[in-house]
Structure formats: structure tokens, C-alpha cells
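With one protein chain withheld, the remaining protein chains of the complex are depicted in position.
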Amino acid sequence: MDFLPMLIQIFSWVFIVLGSCLMVIGAAGMLRFADFWARLHAASVIESGGMIFLLLGMCLQANDWLIFFKLAFIGLFLFITGPAATHAVAKAALSDQSRKNSTKSAIK
Amino acid sequence: MFVLATFALLISIILVLLRLYFSQTLFDRVLALNAFGTMAVILIGVVGFLSGRPDFLDIALLYALINFVGTVAVLKYFKYGTIGDSDKQTSKLSG
Partner (left out) sequence: MRSLFISFVLLSLTWLLLSGVYKGLIMGLGLLSVLLTIYFVRRMDKIDGYTIDFSINIFKLLGYFFWLLMEIAKSNIEVVKAIIKGDNHINKKMFFISTSQRSDLGKVIFANSITLTPGTISINLENNQLCVHALNFNEASTKGLEEMDRRVKNIESGS
């Protein structure tokens, strides 16, 4: 038995198990936190930690360079757009909050 | 290994959908939808590996593109009431 393929197998196991755990914990956090601003952080565990570990584990299992590059593309794309989408949600929520507050104070 | 990842992803997708169902505000729902989309992208890739057909990765890539555009489009629509009209309001936004 070769040493290197076994090492790759072990690493991909570890990455995929870690990524799966982070996914479930992040989803549980989204259910558990009572406040919207705390839930944003739970969602960012899903979008950075779980995503990166699962894709790394899949990259190690890929037996073709093209598959490896496709996974890298997906990872790079999610790496850039995930924070952008989270930021968009946070900014929209903040402006909505401040708008509501200002209309409330205007009524009072 | 991929079976385990599939089950974990399915469980977390169910949890996020519960969040989507029980939330009150729009932003909670958009956030849950975005997280759901990320999970769906990974799930499509994992299922592709599980069934030995890595062609699924193309679909996952497309889903990632559409998910991002969809999230931003929903947020923009609910903030400004338009998505791509070429009236004064939207041209002010891009400038």
C-alpha cells in the first residue's frame, strides 16, 4: 500500500467530516439565535468554513485535473460572492432599520 | 464519506428551511435563502461525486452564479421597487 494515496484519503476524510460538522452547526445556529444580527454570523460559518472544508475534501478526491479546476472555480466564486451577498443583506437590513426608526420618530 | 456529507447537508438544509418558514422579516428570509443556495451548490457537487458523474459540477457552478444574482436582485427589488428599469432612479444608483 502506497503511503501518499492513504495520506490523501485521510486528509479528505478529515476535511469532509469537519465541513459537514460546520454546516450542521451553522444551520443549528441560524435556528438557535433569536436576533437577526447574530444569525448573520451563523450564516457566515456556513458560507466560509463549511464551504471551504467540503470543497477542499472534494478537491483531494478528484482524479482529473479538469474536475479539480471546476471545484477551484466554484470555490473562488463562492469565496468572492458569499461575503458580497452577506454584506448586501446586512446593509439593506441596516438601512431599513434606520428608515423605520426615523419614520417612528417623525410620527412621535 | 460522501454519503455522510450528503446526510449532513440534507439535515442542515432542513434546518435552514425551518428558519425560512418561522422567520418574520424579509431579511431573515433572504439570509436563509442565500445560505440554502450555498448548501445546494455544495450538495449538487457532492451528489455528483457520489454517483460518479462529475459533470454535475457544471450545474453547481451555474447554480452558484444564479444564487448570487438572485439574492442581490431580491434585495434591490424590495429596496427600490425596480430591478433593471432605465429610469432616473436606477441610473443614479450606478453612478
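Should a chain be cited, it is by its letter among A and B, assigned in written order, with residues numbered from 1 in that chain.
The rule is short, and it goes like this: a contact is a pair of C-beta atoms (placed from the backbone, for glycine too) under 8 Å apart; a residue touches a chain by one contact, two chains touch by 3 or more.
Just so it is clear, the model here is predicted, and its values are computed rather than measured.
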item: For subunit A, residues in touch with the removed chain; value: 22, 25-26, 28-29, 32-35, 37-38, 40-42, 44-45, 48-49, 52, 66, 69-70, 73, 79-80, 82-84, 86-87, 90-91, 94
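As a convention for this text, only the chains that are shown with their structure count from here on.
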item: Residues on subunit A engaged by subunit B in the complex (per definition of touch); value: 12-13, 16-17, 19-21, 23-24, 26-28, 30-31, 36, 39-40, 43, 46-47, 50-51, 54-55, 57-58, 61-62, 64, 67, 70-71, 73-74, 77-78, 81-82, 84-86, 88-89, 92-93, 95-96
item: In the complex, subunit B residues that touch subunit A; value: 1-2, 4-5, 8-9, 11-13, 15-16, 18-19, 25, 27-28, 30-32, 34-35, 38-39, 41-42, 45-46, 49, 54, 57-58, 60-61, 64-65, 68, 71-72, 75, 78-79
